[in-house]
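Every protein chain except one is present and positioned as in the full complex.
This part shows chain A:
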Amino acid sequence: MKNLSLIMFCFLLLGNCAAAAAVSSNDLIAKAHIYDGRTIEFTGEVVGDVMIRGDFAWLNINDGAQAIGVWTNKQAAEKISYVGDYTHIGDTVKVAGQFHRACPQHGGDLDIHATEILISKQGHKVKHTVNNYKFAMTVILLLAIVAVSVWSPIKKPK
């Protein structure tokens, strides 16, 4: 009986450790039934937009594989300085919260309701440089079009 109690205690301990463990988006999606309702930790870049909805907000956080929606309070969302898009790398955030396979509050969305959001790395602007080869190619093609336009092929006499 003592052994059984010890085994059960170990299982509970393991369960709690797993509940707080960091999980990837691929794992959350592939094993949604396992993580459903559990407290998880998810890290990734905030992408797209911070969508404020009343006292709350939606963030979409991409860990490099998939982006997952995070429902959080407005104050936490307003701390985000950069969101990822063509000209920015978004803030990297560590989210702790409850994972839902099919959230009853949000029409069955797979999402995370955040209890804590920590900015682990601030985002920044991205500079896209112009490729000189592409510029040269554009000029060559323009000249080629002019050449084709003025060229009239010699017709063979029938």
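Operating definition for what follows: contacts are C-beta pairs under 8 Å (C-beta built on N, C-alpha and C of every residue); 3 or more make two chains touch, one makes a residue touch a chain; residues count from 1.
Just so we're on the same page, contacts and distances are computed from a predicted model.
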Name of the absent chain as recorded in UniProt (options "Aspartyl/glutamyl-tRNA(Asn/Gln) amidotransferase subunit C", "NADH-quinone oxidoreductase subunit F", "Cation transporter" or "Imidazole glycerol phosphate synthase subunit HisH"): "Cation transporter"
Sites on chain A contacted by the missing partner chain, in the whole complex: 29-30, 32-33, 47-53, 57-58, 60, 62, 66-67, 69, 71, 84-86, 101-104, 106-111, 128-131, 134-135, 137-138, 141-142, 144-145, 148-149, 151-153
